[in-house]
Structures are given as structure tokens and as C-alpha cells.
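After the C-alpha cells below, expect a handful of questions from me.
The complex appears here without one of its protein chains, the remainder shown in place.
Entry: chain A
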Amino acid sequence: MATTAEPATARPATARSATVERRRPRRRPARSLTLTVSTGIVLVYSLFPLVWLVISATKSQEGLFTSFGLWFASDFALWDNIAQTVTYRDGIFLRWFANTLGYVLVGAGGATLLATLGGYGLAKFDFVGKRAVFAVVIGAIAVPGTALAVPTFLMFSRLGITDTPWSVIVPSLVTPFGLYLMWTFAAEAIPDELLEAARVDGAGEFRTFFQLCLPLLAPGIVTVLLFSMVATWNNYFLPLIMLRNPDWYPLTLGLQTWNKQASTAGGEAVFHLVVTGSLLTILPLLAAFLLLQRYWQSGLAAGSVKQ
């Protein structure tokens, strides 16, 4: 649905318009150059910093300072920059990359699993306390996450788990918005009759869930996974307060330390590495979003039906 421009599936609302419409195929609205150009301004605004980043990643540090921002410098230093980025300080960048991957796999993967199980449970079962669960979780969507960060840090430091990967992973495991999205999605995507039939056949609840329902939930799962991946991959505030040891830093925190280096006394300015590192940091997510468009767009559409 998300890839076709004009859905042919939209059903006429009334019989009257149906008779008017049936006669001829729905006409495509005429393309407008004026509209394209004026909307194009927003597109240019959205893309030009990324273009700048790609161009700048091909420049040496000297080129960054001496050449015009939106065009290439005389030297093409992209490969050299990448090599320097991944080897600088004994390859700490790769360590940060691996940390980020770990946080994303465990954090976002776990968050998606918990949200999927919970959303399905809320959508398809009646149980004591369901209304309370719903009220608390919806309320939690409005609680600013960063307002919780400082108290969470104090709590975790009492538990002695600050400055460990767990201090970053555990808070990422919960996404109230993901739960809400999975709940609305599961309510639509899984027919009650299917569950009844499975129960009559004697299948256990978890077997039913994993074998029958999981495939039906796939678009919703991909959406929640993508959005919690973005949240975890992009997380800065939480690791900033939880972690002291640079060996546990994710990419975001690492890049900012490199950037800061220039303004600290005696620090070496490595702006070309900051720029190249930034490019390497965003590529995986951009690729994921581009490849999985079909899923997240239809998943979001399903989420918005119930708003």
C-alpha cells in the first residue's frame, strides 16, 4: 500500500458515488511543477546538510578549513579519512561501533520483544488490571524520558550498575509508545476467530503466538524495531550520565568527545575524523530505513488508524 501512489482499494463510501465512479477509472491528478518546486525547497533543506557531510568527509582537515563548504576540495581524502577514523587511538571507533551495535541488538531487540508480547496480551486477552496497565502506560508516554534520567542514574548507582553496559541497556528495554503501537496493530491484524480455532485445536497460548500470530504482526514489529533502533542508536543523554569509561561509549558519545578535544587545552583537533565518523555513524540507519520503507510506512499507517 505504501509504495503505490493512488490506492485502488479505497472503497466508495456511498452507493451514489459508487455509481458515479464505477463508470470510469479514477483519474490521476495532474502533476504540478509549481507544487513540486515549492515542496522541493523543504526537500533541499532536509538533504543539504547530509550532502555537506558527504562532501566534507572527502576533505582532509586542512581542506575543511580552506575550501568552500558545499564543494569538493582539491584533494580527495575520503579513504584516508576512513582509515584514520578506524585506527585513531588504537581503533577506539570500532570499539564504539561494536558497543552501539550491542546496545541496539540487546536494547532495541529486547524492547521490541517486550512491546510485541505486551501489545498482543493487551489486545487479545481480558485480565484483571488491564485497565490499570493501560492507564499507567499511556500516562508514561507523556513523562519526559530525560526527566527520569537523573533519578535513574542515582538509583542505578545505588545498585552499583552505573558505568556498565546494563545501565544503558535496561532503560532502553521499555518503549511505552512501542507498546501502544503494537497494541493497536495486534487488535487489527489478528482475528479473534483464529485464536479460538487454535485453542479448540489444543494449541498452547505461546505456541499460538509464536507460530500463528507472529507472522501476522510482522509489519508492526518491523516498525517498532526500527523506531527503537533509532532511539537506541541515537541515544546520547542516557550514556552521557551513566558511563565514565570510554571503552563502553556508544558512537554518539565518542564522536562528541572527539569534537570536544579541539576546545580542551592541549587537545588535538580532529574535525576531519569527527565528520567522517559522523558519516559512518548515520549510514547503517539510513540504509535500514531505505531498505525497510515498505514495512515502516504501512506499520505507521496502521498505528495512526486508531489515534
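We adopt the following convention: a contact is a pair of C-beta atoms (placed from the backbone, for glycine too) under 8 Å apart; a residue touches a chain by one contact, two chains touch by 3 or more; residues count from 1.
In this section, contacts and distances are computed from a predicted model.
Can you match the unshown chain of the complex to its UniProt protein name from these: "Sugar ABC transporter permease", "TAT-variant-translocated molybdopterin oxidoreductase", "sulfate adenylyltransferase" or "C-type cytochrome"?
"Sugar ABC transporter permease"
Determine which one of A:78, A:92 or A:114 touches the chain that has been left out.
Only one listed residue reaches the unshown chain, and that is A:114.
Considering the whole complex, not just the chains shown, which residues of chain A touch the missing one?
These residues of chain A touch the chain that is not shown: 1, 3, 5-7, 10-14, 17-18, 20-21, 26, 28-33, 35-36, 38-40, 42-43, 45-47, 49-50, 52-53, 56, 64-65, 68-70, 114-115, 117-118, 120-122, 124-130, 133, 136-137, 139-140, 142-148, 150-155, 170-171, 173-174, 176, 179, 193-194, 196-197, 199-200, 205-206, 209, 230, 233-234, 236-237, 240-241, 251-253, 255-256, 259-260, 263, 271, 274-275, 278, 281-282, 285-286, 288-290, 293, 297, 300-301, 303-305, 307.
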